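Quick one: structure below, then a few questions.
Note that one protein chain of the assembly has been removed; the remaining protein chains are unaltered in position.
Order as written gives the chain letters A, B, C, D and E; numbering starts at 1 within each chain.
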Amino acid sequence: MNDVIKKADVLVEALPYMRKFQGKTIVIKYGGNAMVNNKIKESVLEDITLLKYVGVNPVIVHGGGPVISETLDKFEIESEFYQGLRITTKEIMEIVEMVLVGKINKEIVSLANKFGSKAIGVCGKDGNLIEADDYELNSKNEVDLGYVGQVKEINSEILDKLIVDNFLPIVAPIGAGENGESYNINADLVAGHLAAALNADKLILLTNVEGILGDKNNNSSLISSLTIDEAKIMMNDKRIAGGMIPKVNSCINALENGVRRTHILDGRVPHALLLEIFTDRGIGTMVTK
Amino acid sequence: MNDVIKKADVLVEALPYMRKFQGKTIVIKYGGNAMVNNKIKESVLEDITLLKYVGVNPVIVHGGGPVISETLDKFEIESEFYQGLRITTKEIMEIVEMVLVGKINKEIVSLANKFGSKAIGVCGKDGNLIEADDYELNSKNEVDLGYVGQVKEINSEILDKLIVDNFLPIVAPIGAGENGESYNINADLVAGHLAAALNADKLILLTNVEGILGDKNNNSSLISSLTIDEAKIMMNDKRIAGGMIPKVNSCINALENGVRRTHILDGRVPHALLLEIFTDRGIGTMVTK
Amino acid sequence: MNDVIKKADVLVEALPYMRKFQGKTIVIKYGGNAMVNNKIKESVLEDITLLKYVGVNPVIVHGGGPVISETLDKFEIESEFYQGLRITTKEIMEIVEMVLVGKINKEIVSLANKFGSKAIGVCGKDGNLIEADDYELNSKNEVDLGYVGQVKEINSEILDKLIVDNFLPIVAPIGAGENGESYNINADLVAGHLAAALNADKLILLTNVEGILGDKNNNSSLISSLTIDEAKIMMNDKRIAGGMIPKVNSCINALENGVRRTHILDGRVPHALLLEIFTDRGIGTMVTK
Amino acid sequence: MNDVIKKADVLVEALPYMRKFQGKTIVIKYGGNAMVNNKIKESVLEDITLLKYVGVNPVIVHGGGPVISETLDKFEIESEFYQGLRITTKEIMEIVEMVLVGKINKEIVSLANKFGSKAIGVCGKDGNLIEADDYELNSKNEVDLGYVGQVKEINSEILDKLIVDNFLPIVAPIGAGENGESYNINADLVAGHLAAALNADKLILLTNVEGILGDKNNNSSLISSLTIDEAKIMMNDKRIAGGMIPKVNSCINALENGVRRTHILDGRVPHALLLEIFTDRGIGTMVTK
Amino acid sequence: MNDVIKKADVLVEALPYMRKFQGKTIVIKYGGNAMVNNKIKESVLEDITLLKYVGVNPVIVHGGGPVISETLDKFEIESEFYQGLRITTKEIMEIVEMVLVGKINKEIVSLANKFGSKAIGVCGKDGNLIEADDYELNSKNEVDLGYVGQVKEINSEILDKLIVDNFLPIVAPIGAGENGESYNINADLVAGHLAAALNADKLILLTNVEGILGDKNNNSSLISSLTIDEAKIMMNDKRIAGGMIPKVNSCINALENGVRRTHILDGRVPHALLLEIFTDRGIGTMVTK
Partner (left out) sequence: MNDVIKKADVLVEALPYMRKFQGKTIVIKYGGNAMVNNKIKESVLEDITLLKYVGVNPVIVHGGGPVISETLDKFEIESEFYQGLRITTKEIMEIVEMVLVGKINKEIVSLANKFGSKAIGVCGKDGNLIEADDYELNSKNEVDLGYVGQVKEINSEILDKLIVDNFLPIVAPIGAGENGESYNINADLVAGHLAAALNADKLILLTNVEGILGDKNNNSSLISSLTIDEAKIMMNDKRIAGGMIPKVNSCINALENGVRRTHILDGRVPHALLLEIFTDRGIGTMVTK
């Protein structure tokens, strides 16, 4: 009996946080390890369903890197990379879209429904949610990246309506080109743009590292909080590099467009989302204005 | 860290129950010990606020016995009892109303607001919520009970509107007589009538005993579930007696008017409400059709 | 027959005034004599119900001075005054709250319902309507006034909703302190703050004098209209003094926060409210910007 | 001053009647003398505007007999009558429609607006309000009555919307034939059909006689109340005859389709409408089920 | 079969135009020849009903010149003109109003209903839609024009509501004077004011000439597009004269108050409205800012 009572204590401890986030929109990017490990995958969606039930409005954006690679391998389609970006031919784009929209997105929808969400999967083509065009490299763009895209405009009407009607939107990061062609866009960047367009309270990027490290080679050098300016310096210094760059850029973009707080969390920590939202214990790295 | 994660586990365990009760109305009678002990009093209102945040619509009815007696003592007003009912003269009625509406009700409102509810206190006169008339004794009514009342009609409009507007209604069991006079009505009975009028999913009577005992003298003879018919037999047998009678009658009235389940819970158990709603562990006695 | 027709003429004469005030909010402070004399008390509520029926939105604030004093006497609790303010100990505050909220407020609710209003009584704790803190004396505050409060903030949501849902709100001037403690606030001042917060068209203070007199000792020196500046001069000159000061301050506060007109009326005049609203015959004193 | 106070008394006396009719629809046929005498015409519209302001939903149907005759005379168009019905050729119908819709209806709209109503004039063609076909005489129909019509169907959508939007509808009794042709319909009958279609609480026919007389030749034989059955007997007996027949039939039709009470009132009595609605003094004849 | 398929092709060609005008308000002045020729009259209303069905919100304003003259002739009422304006005595005004409101307006309503619109006819008195006063001549006003009016203010509430409720408003250009008197206003000018008040996307004046000619005497000198400035110069030069002046002024007024485009079209061209809205083929003259 005492045990059960202690559990009730825990529920009640969450009350101040429920109060704080009720009715707020939180955009959650869910990718990397958090999506591959089945147990974590389920747990994240259970946590998100809980958020929904206590009055928060989560919007999920998912990536799909590993499953895409797997599928390309399986069908023996080779792909090249340039500056970390997969050069996306028409053939590859078709596989990418099928995997993201027709496989990963629907798995997430199924899982979320299992826990009691009314999940609806959409991609950037649905209701023209994400208008996209060719990704512009910073350097002179001598390489044709194919259908690697960037966000040109967000038309959030479909998400606004789904939120009002109490559905849980799950977004696949496919962009719609002007002529109906598909674009493969980095999910972190999509999440940042959506957070800005939805005027979200928080942007949370769930990943498979602990957060931003002061010293890449030292796992215990986690930086728990950093400003846009500090982040920019670290990117210049190459202390922030690789896959962390789009994450940090997504945070900066969101912050500059009205999102209050952005977080890069370690999806491997059980209930990382709930810990971030329902406790004072910061985990991962928070980027703020 | 592990500790915090375990807490998140607990939140997630509550999810199936949130799903089950979302949007449902639960009428909670809150009296006896649960109101005298300060710690329990606070805890009950924190639990109720939690219910509100996870999408349940609680409606609270409170009693006030001990504080009324205290106040009458303080002002040296004597009162007599007949069959367990306080004979309520005009003078006593005035004190009863002031204590219930002007003291206890407002304390509860304050406490609920402290935890983040938007609580509004009403009594049976507000919006003519509870129309009342003289209480009819079963036996020939040779004693004038004064302003002891019974529910004649519930006009639930004010509660319906408060629920829709996301307020938490706190009801003092004062009835409105035809000519504006006040009636003192047993809070258990008011709760039963409100549960019926609001088409509540559950009626919960929080009290300071463990529930209905098979053998009054044996605390370990708690009956965890019983039907209307069984309850009636036990009342005939006088195995259910005293203050338990209005509670059981309230349950029967509610059940016969469409409420699905009714419970008599021990308010001294910490988080009794949450245990009942968020776990499978039945506590107290459930009366069902 | 002619008699009846003349009555109909009277109804029709009121039409231009109905047109003028339809959909407007009018805050009415109702205290002093208007509350003690039973006939006037009823008449005021009948008049207010009429206002409600012709499309005006009245909000009532009541005081309770005489009844509070009576009750304190009855229970032999002594109280001291400082600069006209009752020093309010915890024990006295409890009585004040019980009398205002549990007795006077509910009597008014009952009476208003009798005439066909759907009246709902609230105090400053309900929905945190009136946030209060310690009253600040102008002079150096060497005396501890106890729970004498002043308005810190109005959260008018509950009133807004009650008005939209066609209820008649009756407000008891109890303030909610930061820690749930109760404050006794001058009802005139509460009325002024509510009029400002509700963006009322009119503030009417019903009292038991004829209005503001040019010469305190001469009842026929009634000033029918005066500006804020003139009122301030008269307060400086002590020509406005005593209980008239909070009334005038309430008017000034309301006017400076957008209320169009404020009136100090003699509640002893039958139908004083209707005369003010439905005729061109000014009665009492109007304070304007 | 006393005089003004007495006027306020009168307003307050009307309160119980306001309570009774608030939100109710009352269809008022307004014709005959009530329309010709300018003073009465104004007075009726002022009374109706008052009804609107105290929360009643009046719908006006007007006739136009005398003005139509005048206009036909002026333009030297002759017309014949058969059984009291004007034989309506195409040429006459055009005049009838122009007078009813383009003259009388707009005069009424203007007058009502003058008193503060938001009046909108419609005829049976607007939104296809009144579908009509050829009037069927009881006797074998050997005479071609031309465009004399009867109500085939009411499409009340436009009136429902105008009422919800707080407009005052003024209906000219022109019916729309299947091929867009116009029909001249007795305004009493139109009023009865509208009362039925709108589920009105009352149908009031304002006319220029005192009501139904027991003895046609004796003005003091007014029957103050009569049932459908009694009315039918009186029509059989020819004690009800002439222009009173469509009025009584209109009442019967309304009563048989759910209208609670119907009245034939003397429009020459000042404020006849207000006397009927706001006093207990019955005037004219009430026909009930 | 091929024939039918080609017809479907035509429907599909209209799609981009439907997309463009969906939900937009278009004010259409419909007068002159378009109203006299029966075939064109029907065709215009069929076209307008089509607009309604494909999601456009048309508002019709009609004139009535020829029918008014005919009626005055028929009743042998003579009228004089001054600068092209009919001097409107009280007697003439009465005829004008009856013809416009009671004849032409209702014919248009009937026709529109026949094609499936839910048409409602209103004039400037309904809901006080068009407040008017005496028309001011540019020159010193030595002539009393009688009830020739100009628009003082538009109260568009009734039109706003009719549009929202999916009705088709048909407006007769009668203005309401301050004392309920009627004014005869040029329908072109009314249309321009309504377009401005309704924030219309387009104002279309259907007339019986081809548009504005560069050379009055040369029908092939049609100007397909012209700016406000150019139009003003042409009016100064008297190259725009007569009945074209109020049309051009109406366009200018509309354009200066936010209407995007204005058109003077030849109502004799079959489906002139549809050609303008559903094709790229400009017909008539477009006046733009």
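The definition used in the following text is that a contact is a pair of C-beta atoms (placed from the backbone, for glycine too) under 8 Å apart; a residue touches a chain by one contact, two chains touch by 3 or more.
Every value quoted in this text rests on a predicted model; they were computed, and no experiment measured them.
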{"item": "Contact set of the excluded chain (shown chains only)", "value": "A, E"}
{"item": "Contact residue for the chain not shown (choose from A:Val4, A:Ile40, A:Ile92 or A:Val122)", "value": "A:Val122"}
{"item": "Among A:Gln22, A:Asn37 or A:Asn113, residue touching the chain not depicted", "value": "A:Asn113"}
{"item": "Where the missing chain touches subunit A, by residue", "value": "74-75, 94, 97-103, 105-107, 109-111, 113-114, 118-123, 125-128, 157-158, 161, 165, 167, 174, 176, 180, 182"}
{"item": "Residue ranges of subunit E at the interface with the undisplayed chain", "value": "1, 4-5, 7-16, 18-19, 22, 43, 46-47, 49-50, 53-55, 115-116, 269-271, 274-275, 278-279, 281"}
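Definition applied: only the chains that are shown with their structure count from here on.
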{"item": "CA centroid of subunit B to CA centroid of subunit C, Å", "value": "35"}
{"item": "Euclidean distance of C-alpha centroids - subunit C vs subunit E, Å", "value": "56"}
{"item": "Subunit D residues counted as touching two or more neighbouring chains", "value": "none"}
{"item": "Interchain contacts, given as pairs of chains that touch", "value": "A-B, B-C, C-D, D-E"}
